[in-house]
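There's a structure below that I have some questions on.
All protein chains but one are shown at their positions in the complex.
Here is subunit A:
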């Protein structure tokens, strides 16, 4: 408990707030990495997932690949990439994109797969084009699961972005690495606490997002189900949720 208190004390110490080495800067770096990673990963994984979900093809290949990718140790991947692209921002971003893709991909295609086949058939039968079926039926109805996938990917990236500083990319991991080097446990703990807080904030934002983006009719349909997964149903189906720091693979 005493150590935990010292961790918080370190955070609240005004000396650690401003400047290039300050908490503000480190949080922005951490969020910056997370944002860049999530945007790149989404641009790759969402269209691919939608394609798989709509056509029903390539699913098994992607599942197998995702399984393999999930087993990669992120720190190893960062080091490996850093060997070829050098120290800095690029290596951790690539490694984290690889880490984030499987969850987003799964959210995207399982969202499409969860749409009742009869609904899609009916949409086609009344004269929607394939494109209209995707944009007006599958995307809105698949949204809950996609957001679930983005949510767990973001959580993983926030936790694992701690490793970015291993190759000098900054972020909150800096406190953990430099604390470890100097046996400064309060500083290490401060780093962990800040990462946890970011993760909690992200969770809160995603649950708000989920509430505002999930179509009202879908919520109504869910509430009607007798076995009623009423409270935030879709989120519970999202991928495995790792404990925060444990989620960072070393």
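In this text, contacts are C-beta pairs under 8 Å (C-beta built on N, C-alpha and C of every residue); 3 or more make two chains touch, one makes a residue touch a chain; residues count from 1.
Methods note: contacts and distances are computed from a predicted model.
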| item | value |
| --- | --- |
| Absent chain [UniProt protein name; select from "1,2-phenylacetyl-CoA epoxidase subunit A", "Succinate dehydrogenase hydrophobic membrane anchor subunit", "FAD-binding protein" or "ABC-type quaternary amine transporter"] | "ABC-type quaternary amine transporter" |
| Of A:32, A:140 or A:168, the one touching the omitted chain in the full complex | A:140 |
| Residues from subunit A at the interface with the omitted partner, ascending | 116, 118-119, 121-129, 132, 136-137, 140-141, 215-218, 220-221, 223-224 |
